[in-house]
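Omission of a single protein chain aside, the complex is shown with its protein chains in their original locations.
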Amino acid sequence: MTAWKETVGGRRALTILRSRPFLTVAIVAGVWIAASFTSRGFGSYGHLRYLVELAAVIGLVAAGQTFVVIAGGIDLSVAAIVTVSAVSLPLLSWQADPTGLTAVLAVLALTTTIGLVNGLGVALLRVHPMIMTLAMATFLQGLLIIIAGGSAVTAENPLVRWLGNARPAGIPAGVLLWVAVSVIVLAAMHATSFGARLFAMGANPLAATLSGVPVASTTLAVYGISGFTSGLAGVLVLGMNGQGYVGIGDPYLLASIAAVVLGGTSILGGLGTYAGTIPGAILLVTITALITVVNASPGWRSILFGSLILGLLLLSGREQARR
Amino acid sequence: MSVVDPSRQAGALYWPVQLRRNVGVRGLFAVVMAFLVAYGFLFPGLLTASGFAKFTQSWFPLALVAMAQAILMLTGGISLAIGAMVSLGAVIAATTMTGPLGVAGGAAAVTLTGVGIGAATGFIVVKLRLPAIVVTLAGSFIIGGAALLILPRPGGAIPEWLSDLLAGNTPAAFVLLVLIVLLWKLYLATPLGLSLYAAGENPVGAYRSGVPVDGARIAAYAISGLLCTGAGLFVAAQTGSGDPVIGTAFTLNSIAAAVLGGIGFLGGQGTMRGALAGSLLLSLMISVMFFLGFTPVAQYVAQGLIIIGAVAIPQFRKVQQ
Amino acid sequence: MARAPLLAAREVSKSFFGNPVLRDVSIALQPGRVHALLGENGAGKSTLINLLSGALRPDGGAIEVDGRPVSRMTPACAQQAGIAVVQQELSLTASLSIAENIGLGAYPRRFGLLDYPELAVRARAACDLVGLHEPLSMPVGHLSLGRRQMVEIAKALYRRPRVLILDEPTSSLSATETKVLTELLETLRGEGIAILYISHRLNEVMALCQHVTILKDGTCTADRSLEGTDAAGLVRLMVGRDPGDLFPHWQPSASAANAISVRNFSAGLMRDVDLDIRTGEVLGIGGLVGQGQEDLLLGLYGAMAARTASATVNGASGLPSGVPKANALGLAYVPADRKREGLHLIHSIITNMMLPAFARLPALKLRSRHAERETARGLAAQLGIKGDLDRPAQALSGGNQQKVALAKWMPHDPLVLLLNDPTRGVDVETKREIYMMLRNFAATGKAVVLLSSDTPELVHLCDRVAVVREGRIVAMLERGALSEEAIVSAAMGAEQRKVAA
Partner (left out) sequence: SQANAAAKCIKGDRKAPYTIGWANIYSVPTWMKQTQGTIEAEVETLKKQGLVDKLVVTDAQGDANVQIQQIQSMIDSDVDAIILIAGSSTAPARVLADACAKGIAIINFDSLVDTDQVTAKVNTDSAQWGDQAAKFLIDAIGGKGKILILNGPAGVSVSDDRRKGADAALKAHPEVTVLAETNTPYNVAPAQEAVTSLLFANPEIDGILSLGGALSAGAVLALDKQGREQVPITGENARQFLELWKEKGLKSWATMQPNWLGAFATYTAVQALEGKDVPAFVKIPLPVIDNSNIDQYLARAADFPADGYIYSPYDEELFKKLLAEQ
C-alpha cells in the first residue's frame, strides 16, 4: 500500500503534497468549491476569472515583497509606490508614442529608482528596512501632494488601457502579465545564484557576508525589484480603474504582506517561495469577495473575515522552529 | 571563595547594567533631547504646568502602544492588532463608564478585555506556533469588528470628571507614565521579566536554563493587550467619547516607535527606554514641525528625514569608530 | 555499587523523525567521579545529556535521580535536582549582562523580585571560580566565544550543582584556561560532585577522568574505568580500530615567497602588526582567548575595517576591501562560531556547502541542482559527513556542522585558508583528516593560517606560530622552538621572546 512512497518519484510527490504552497493551493480550491455551493454566482467562471485578475495586482506587489522578505527585510513603501505609479503615469504620456510604452517604461524606471533608494538606505546607511521603507512611504506622500491632481487632462495610455481591460483568448491581460512575472520570479528565486544568495542573506546575514555574498548589491537589487513590481502593479491597477487617484495603492500594503505569509514564507526571512505567495494572493481576494456578499453588519463582516484568515492559517500550518 | 562585602555590592550591579543598556540608545536620546530643547525654545509655554500637561497627554497613548509593541518584539513577536485594541478599549470605556457599570466597572472591563484578548492571542501564537504577524492581522479584523459592534459610529461618553482628571490641565498623564515605567522595571525584576529577553533571543537556550519560555511569551501578549486597551481608555478620556476606528494609526506608529528605539525583530534586542524615546520623538516631531511653520509637503519630507536620520546617524558614528 | 548514582539513564532510546540516535543507552553518574562521555561526532553524546537534563524526553527508558525514576524530566526539574549543564554557548542571551545570564532561570529573589545585590555576590563568586574578571554588568554579546564559554561554566557553577554536565567545555578554550577549568573540576570532584565530561581532546580526558562511557552510532560500546587505558586505547574503543598518529608527519614545505605580507596592520584589537605569511606554510596563531587573533583574520579577510602602511595579498597590493574581493584574491575564512557565523542552520546541508559558489557565480547564472548534489556528495564523502544531505544543517551534531563550515570552501581551491579554530568540537578521526588536508594543502604551495585554541595542534602542525597578546604579536616561534610551554609562556607574557620573522 505504501510502497509508492518509497520510490524516488513517490517521495518527491509526497514532498510536494506536504509543501506549504501546495497546501495553500488546496485551501484556495477548497474555499472556492465550498463557496460556489453556498454563495450564488461565486463559482461561475467569470467570477473566478475576475478574482484571479484582482489577485494579479496583489500578486505583483507581493512578488517584490516576497523577494524582500526572503532576503530578511520588509517593504512598507509598496502601497505608496503603487499610488505614485498610477498617479504619475498620466503625467508622463507623450503624444509622440502611440503605444504608450514609453510612458510605462518611464514610470517603471521611476518606481525602480525609488526601490533602489530604499535599498541604498538599508544597505549603506544601515537603516532598518522597516524604518527606511516607512520613511520612504512618507516622502512619497509629500511627493503625491505635489503631483496628484496636477494633470487637468485624463491621459489615455493605450498600453495601460489594454492591460486593464483586454482579454486575449479570454484571459485578462493582467493575469497574463502576472503569469509571465511569476515565471521569471520563480526562476530567479530558485534557479539562479542570485536567488540562492537571497535565502542565505535572510537566514543568516553574517554567515552570508563571510561566505562572500555581495550583501550590499543584493540588497539593492531586492528593493529595486520590489519597486519595479509595485510600479507594474500600479500600471495594472490604473488600467483596471481607468483613473489613478491618491490612495489607490493603500490596500496593497497589508495584502502583500499577508499573501507572502499566508503562502508560507517566513516573515523572519530565509525560508519561503513565491509559489506560495501566488495562491496566498488568490486566497486573500477570495475571502474578501466572500465577505462582500455576506449580508451582515460591517462589524460582523470584519469579524468573519478575521476568523476565516485565522482558521485557514490553522489549516495551512505552523511556523518552522528555528535556532 | 571571594570575600566580598555584600553592602558594598548593593547597587553595584544594577546601575552599571542599566548604564550599559543606554549605550545603544544614546544617539536617539541626543536627538530627542535636541527636539525637546527646540520645542521648549519655539514654544516657551511648554514649561508651564498646563503646557507640559497637554504635551504629555498627546504623547501618552503613543508611549503606551510603543511599549505594547516593544514588549512583544522583545519576545520575537509582533502585533498588527495594536490599533484595533486601542479602538476596542476606547469604545468599551465610552459605552460602560456612564452606564450602570460606572467608572470602576468600565475600567475593569477595559482591563479584562485587554488582558484576555492579549493572552488569547499569545496562546494562539505560542502554543499553536502560528506566525504572530498573520495571527494579529486576522486579530485586528476580529477585534476591530467587535469595536464596530459595540459602537457602530463615534459616540458614547466618559464622565467629565474623569476626562478632566486624566486629560485636563493636570500632569496626570505624566505621573501615570512614570508609574507605568516603574511597574515595567518591577516586572523586569520578576522571574518572567528578564526571561522576555532570553525567550526572545535564544528560546532553546532559555528553555534549557529553566526559563518558562512559553509562559513569558504569553504573559508578554497579555501585558501588551492591557497596555493597548489602557491607551484606548486614555484616548476615550482625552476625547470624552468613543470612536470605533480611533486607534487605526497606532499600529504602524507603534512599530515605528519601537524600531526607532532600537528594538529588533528577532527578539531580545533593544530596551524599553529606547521604544519610549522613539515614541517621544514621533510625537515631538509633529509639534516641532508645526512651530517651525512647515507646509504639509515639508512636513512629510522632514518627517521621513528625521526618522531615517535618527537611525542612520548613530549607526554611521558606530561604523566610523 | 553501594550508593545509588546521583543521576542515571537506564536503557534510554531516542530517535528524531524516525532515525534512531540513541538505542538502549545506560549511564550512571557517581558522586566524586569525573565521568567521560566519548564518541565520534554524531554518536549521540549531546542527545544523551539533553535527556539527562530534561531538555529532551526519551522515547524509551528512564532517567533516575538518586536512584528514583523521574516520570517527566524538565529543565526546571533538573535544576531542582541539582543538575547543571554547560551547554556550548547555546544558552546565553547576548543582550543580557554576564550576571543576568549566570542567574537566568534561578535568580535570587527578595519580595518576589530579582535581588541584584545578592545576584552580584553569587555571580561574582561563580566568575571568580573560573577566572572570569570582566565586569558583571557587561552584556554577553560583547564577549568573545571563549569568554562566553567561561560564562556558561560559571552559570552552571552558580547553581551549586550536585551533578555537573559539561558538553565540550574546552573546545574554544586555550591551554591556560583549560588548566583553570581542570583544577576547578578536581576541586569540585573532591567536594563530592558528580561530573560528566564530554570532550574530543583525549589528553584532557586522560588527565581528568576516572570513568568512561563510549557511544558509537547511538549505542554504548564501553562503560568502564579509565584505569589502565591510554589515549590510543580510547580511540580504539571509539572507532573500533587502531588509531594512527593524530598529526601527520611534518615536512617543510614553506617557500620564501609571501602569500600575504602586511606592515603596521591594525584591525579591531590588533595594533600595528607586521606579518608575512609564506606560501606553503601553516602559520599558527596562538595566545589566550580574545587577544585580537580573530580580528587579525577578519581584517585580512576584508570583513572588518583594517588599516595598514602597506600590504600585499597574493600579488595584489592593498588589503581586500570586502569579502567578495578577498574571495577573488583566493582567500577563504572559516569562522569559529559556526552557528552564528558559519552556517545557515535552517538551510539544507547542500545549500550550505554551495553557498560560496553561489556568492561567486554570476548572479543570473542558472543553477544545476544535479551538479550541486554531486559536488556536495563528494565533499560529504571526503569529510565523513553521513546521512541525507537535504536535512537542515541544524539537525547535524556540532562536530559535523563544523565539517560543513570547512567543506564549503574546498571546491574553490583557495590560495590562503584563514581558519578560526577549525577543529573545535571535531572528533579525533575527523581531526586527523583535517590535519592531513591542511598539510597537503600547504604542500601544494598554498598558505594556511590556523588560529587555534588547541595548543598541541599548533605545536605539531604548524611551521611557525605567532603568539598574540593584547593586540600584538609578542612572539614568532619557528618550528624548532615550538613547544606547548613556549607558546603558553609567550601567551602569558612570562618571557618576551621575539624571534625575527
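Order of writing sets the labels: A, B and C. Residues in every chain begin at 1.
In this section, a contact is a pair of C-beta atoms (placed from the backbone, for glycine too) under 8 Å apart; a residue touches a chain by one contact, two chains touch by 3 or more.
Every value quoted in this text rests on a predicted model; they were computed, and no experiment measured them.
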| item | value |
| --- | --- |
| Chains still shown that are in contact with the chain withheld from the display | A, B |
| Which of B:Ser58, B:Thr98, B:Thr170 or B:Thr190 contacts the chain that the document leaves out | B:Ser58 |
| Option from A:Ser39, A:Thr102, A:Ser217 or A:Ser307 whose C-beta touches the chain left out | A:Ser39 |
| Residue of A:Gly30, A:Pro98, A:Pro158 or A:Gly247 in touch with the missing chain, whole complex considered | A:Gly247 |
| Touching the absent chain when the full complex is considered, from A:Thr113, A:Thr288 or A:Ser307 | A:Thr288 |
| Positions on subunit B where the hidden chain makes contact | 43, 45, 51, 54, 58, 61-62, 147-148, 151-156, 163, 167, 235, 238-246, 248-250, 253, 283, 286-287, 290-291, 293, 295-296, 299-300 |
| Interface residues of subunit A (partner: the chain not displayed) | 39-42, 44, 46-47, 50, 54, 87, 90, 141, 144-145, 148-155, 165, 237, 240-248, 250-251, 285, 288-289, 292-293, 295, 298-299, 301-302 |
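Methods note: only the chains that are shown with their structure count from here on.
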| item | value |
| --- | --- |
| Distance from the mean Cα position of subunit B to that of subunit A, given in whole angstrom | 31 |
| Centroid spacing, where centroids are CA-atom means, of subunit A and subunit C in whole angstrom | 44 |
| Touching two or more other chains - residues of subunit A | 323 |
| Multi-partner residues of subunit C (at least 2 other chains) | none |
| Interface residues, subunit B side, partner subunit A - complex | 80, 124, 128-131, 133-135, 137-149, 152, 202-204, 252, 255-256, 259-260, 265-266, 296-301, 303-305, 307-308, 311-312, 315-316, 319 |
| List of subunit C residues in touch with subunit B within their complex | 50, 53, 55, 75-76, 78-79, 85, 87, 90-97, 99-100, 104-107, 109, 112-114, 116-121, 123-125, 128-129, 135-139, 155 |
| In the complex with subunit C, residue positions of subunit B that touch it | 1-2, 4, 6, 9-14, 16-17, 19-20, 186, 188-191, 193-195, 197-198, 201-202, 204-212, 268-270 |
